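Here the structure comes first, spelled out in structure tokens, and everything after it is commentary.
Missing here: one protein chain of the complex. Every other protein chain is in place.
Coming up: subunit A.
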Amino acid sequence: MTTVSDQPTSASSTVGRRRSTTEIEQDTPQWRKVLTSDPAARVTSLLAFVLFWVVVSALFDRVPGPVAVWTSLVDEFSRGEVFGNFGSTLYRFGVGVALATVVGVAVGVLMGLSQLSRAFLESPVLVALSIPAIIWAFLTVMWFGFGDTGPIITTFLTSVPFVIVNVAQGVRGVSRDLRDMSATYDVPMGRRVRDLVLPAVTGYIAAGVRFAIIIGWNGVLLAEWFGGGGGVGYRARFWYDANRYAGFAAWVVLFVGFIVLLDRFVLDKAIQRSFRWRDAR
């Protein structure tokens, strides 16, 4: 049997009261606010990784530690190898990813809007998705030899299917209600793509470009590794062949660092800007 009483118990008078957010804010010590902030989490994550790296390098001879890698990087700078090689890779990578983004968004929108295009392109895109970057790297070296074209095409071919798949998926998810509204008012197709489809799939485009960057950098590195002609991949292979793993790792760390900074300070900001309507409340 359940007894209902209107007499407050001692427990309900202390446990039952919920504090306001202002009270919680006032009662939280400053050190705790700093330690539980986002920047603190990021710094802690970075420090944890460096610590892990130090430990692993101390345990295994063939893993160069952060200090050795840093020293190799400084040496490469002083030899004047960094700007030329890094610039070449950046150019090839940038052109390849930009092409993949433009072509991927166009094809993805087409596949998302047209059933016939989807039926026609679905299988080739699936095949392209399953071909690893190393295969494209070999093929483009055979087709285009040394120089910029091979790495650019490899970057493009490895990354474009990911942009296409993401964007096509996004376009298929565009609100049916808004598409019907546009059809009812006979809105021209160009305006529908610009004002309805592209803003609706911004998140999917961003995800596609992120994939393109991650996959594309594998492609450019492998093409330079096998194709020579300078670049980050070429220098990484130079040190690898010389059995100097610190030199090899220095180039990888340099490019990975660049990708992380690109993601955080360019892509993230661009995404925030394109979603500013969500924050306007």
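Throughout what follows, a contact is a pair of C-beta atoms (placed from the backbone, for glycine too) under 8 Å apart; a residue touches a chain by one contact, two chains touch by 3 or more; residues count from 1.
The definition used in the following text is that contacts and distances are computed from a predicted model.
Engineer: According to UniProt, what is the chain that's been left out of this complex called? Choose from "Thiol-disulfide isomerase/thioredoxin", "Nitrogenase iron-molybdenum cofactor biosynthesis protein NifE", "PadR family transcriptional regulator" or "ATP-binding cassette domain-containing protein".
Structural biologist: "ATP-binding cassette domain-containing protein"
Engineer: Among the options A:V67, A:M181 or A:V266, which residue touches the chain absent from this view?
Structural biologist: Counting the whole complex, the residue in contact with the absent chain is A:M181.
Engineer: Decide which residue listed in A:W31, A:F60, A:F83 or A:W277 touches the omitted chain of the complex.
Structural biologist: Reading the full complex, the residue touching the unseen chain is A:W277.
Engineer: So that we can see where the missing chain sits, which residues of subunit A does it touch?
Structural biologist: The list for subunit A reads 177-178, 180-187, 191, 195-196, 199-200, 277-278, 280-281.
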